Structures are given as structure tokens and as C-alpha cells.
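Removed: one protein chain of the complex. Kept in place: all other protein chains.
Then we have chain A:
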Amino acid sequence: MDIDGHEQVIEVTGLTRVYGGGFEAVRGIGFSVTRGEIFALLGTNGAGKTSTMELLEGLAAPTRGEIRVLGHDPYRERTAVRSRTGVMLQEGGFPAELTVAETARMWAGCTSGARPAAEVLARVGLGDRHGVRVKQLSGGERRRLDLALALLGDPEVLFLDEPTTGLDAEGRRDTWELVRALRDAGTTVLLTTHYLEEAEGLADRLAILHAGRIAAAGTPAEVTAGRPARMSFQLPEGYHLGDLPPLAALGVRGHEHAGRTVRLRTTDPQRTAAGVLAWAERKGLRLDALDVRSASLEEAFLGIAGHDGGDGPELGQGVAA
């Protein structure tokens, strides 16, 4: 319990994971998750999300540092923890030749206080897929089967490693609804994602991992606070960035110019927008694709991770999706 009487369901201090080859995937991170909270670990591929999750799930022992899940070491005190947690790995892990119903029945036999398989399958929208072999499921359906099995024993703590990867937009929204409903019923949820929108919309608190360290942490509002807002538009033919009024005077902190598209970063979006629009009005110009948005997680994320070239495509995909 902390001072306010909130129960810390997950407590991590000084966590480090070094793989056999010497690669240091997790470099001394610490955070805690309160009961009934959704906590997101956000980061690009290779940031250390899954490495961290595996330690919390008790699949491996940390190289250094301490983990408490429900007051126990999840690796050394496996039996004390496992009946109270539900886990969804990043990638399936179900025999391809079993049917959905057989898989659920098998898992139910191994789970304390398992709910009826049919009920849980219906809850994730697989109610009409009982007789289908796992190998015939789509990627999204496999994710939902995995989620169903993680929920089977009504866990107090749910670990979801990229729960919506491979889902279509509707499936993703359904999963978000389900996770929120679970949180509202008191379940503590720790999830990883590289979808910024998912972390922003779903998480009560989050941590941005970068190269094995926590680069920023807090509520989405706290993490985005102090980050610049963004304005973008297309300049008409024949006009250049230099034709705009002095940008610094409009609160602009940075700009990019690609083709006709101009992107501005600003700490004062109102002044920037007013200045640019007044200029366009004076010149009688029409600015296409006009967009002004306040600071988002994306800005925070790009500020932390975006400068590393290798991470670019993954991030782009995440932002666009």
C-alpha cells in the first residue's frame, strides 16, 4: 500500500535484463501499477517492452533488480502468482491442429476458477468459431483467442503484450472496450503497444521505453505536457516558407518543409494559427490540408524515439494505423 492506501499490484525496481550474448535489453527500470489501473509500456520494436513483460510474467529471472506482482516474486514464487494472473504473449502459442473449443477446454482444465469456455469465447467474438482449427484462424482471430484464454480464470492482473496487433480497426475498438470494462471491474492491466493512439486512449498511466530505459512516464496528459503543438498545411504553388511572416514571432519552435506541405511545431498554437491564417487572408490564399492539433503522445514519442533512423518505419505504421 502506498500513502494514499492504493494497493501496488506491480512494483518494479532497478530491473535489468541482459541476454546470453551480452545484449542489455532492459537497463534499470522502475515503475509501479496500482490495482484497477491500465498501465501501458510504449516503445518502438527493440525498446525492451517484451523483455520487460516476460520478466513480469515470471518466464525468466531478471539479471538484476526486483519485481513484485501481488506481493510475490513472479519467477521464484510462481505457484503463488500464476492462478491470479492472465497472460497474453506477443505471439500465439497454441497447437495449430487443435480447434478453438479444444484449445479453450485444455486451457480451462489448467486454470483455477475457469469460466465456461463458451462464455469467454463469446466475449471476444469467437462464439461461432468453436469447431475451427487454430491454423485456419486469421491473425486477428488468434489474438482474440489468446485474449479469451488470458481472461479464462478471471485474473486480478492481466498482462497483454501487443493485444491488438493484427486486428482490424473494429476488432481493435472491441478489444479496447473489453479492456476498459475489465479495468472498471477492478482488473489491473499491464499492456504493451506501439500504437500511440492505443496508449493515449486506453492507459491511465504509461511509460515510454527507449533502448531499455524509461524515457518518460506518467498519465498521458503529464507525458504530453510541455510538448509542442503542431500545425500543418499546404502552400499554394509559387509560395515558399520564406514568404510567411517571421515564424519565431508566432511561437514556432521548429518547422519542416516537404514538397508543398509545411509542418510547424509551436508552443502557442493559437498565436501561430492566427498569424498564418491572417497572412493567408491578406494574400487572398487558400491553405489546403489545414490541420492544427494540440500536443499529443506522438509528439512526445517522436521527441524521444524518433531521431533514431532505424525506428522510423515501425513508428510510421503505428501512427498511421
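FYI, contacts are C-beta pairs under 8 Å (C-beta built on N, C-alpha and C of every residue); 3 or more make two chains touch, one makes a residue touch a chain; residues count from 1.
To be clear about the criterion, contacts and distances are computed from a predicted model.
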Omitted chain (choose from "cysteine desulfurase", "NAD(P)/FAD-dependent oxidoreductase", "ABC-2 type transporter transmembrane domain-containing protein" or "Glutathione transport system permease protein GsiD") - UniProt protein name: "ABC-2 type transporter transmembrane domain-containing protein"
Candidates A:115, A:130 or A:213 - the one touching the absent chain: A:115
Residue in contact with the excluded chain [from A:59, A:118, A:221 or A:241]: A:59
Option touching the unshown chain, where A:72, A:105 or A:213 are the choices: A:105
Residues of chain A in contact with the chain not shown: 57-59, 78-79, 82-83, 85, 87, 89, 91-98, 102-103, 105-115, 154
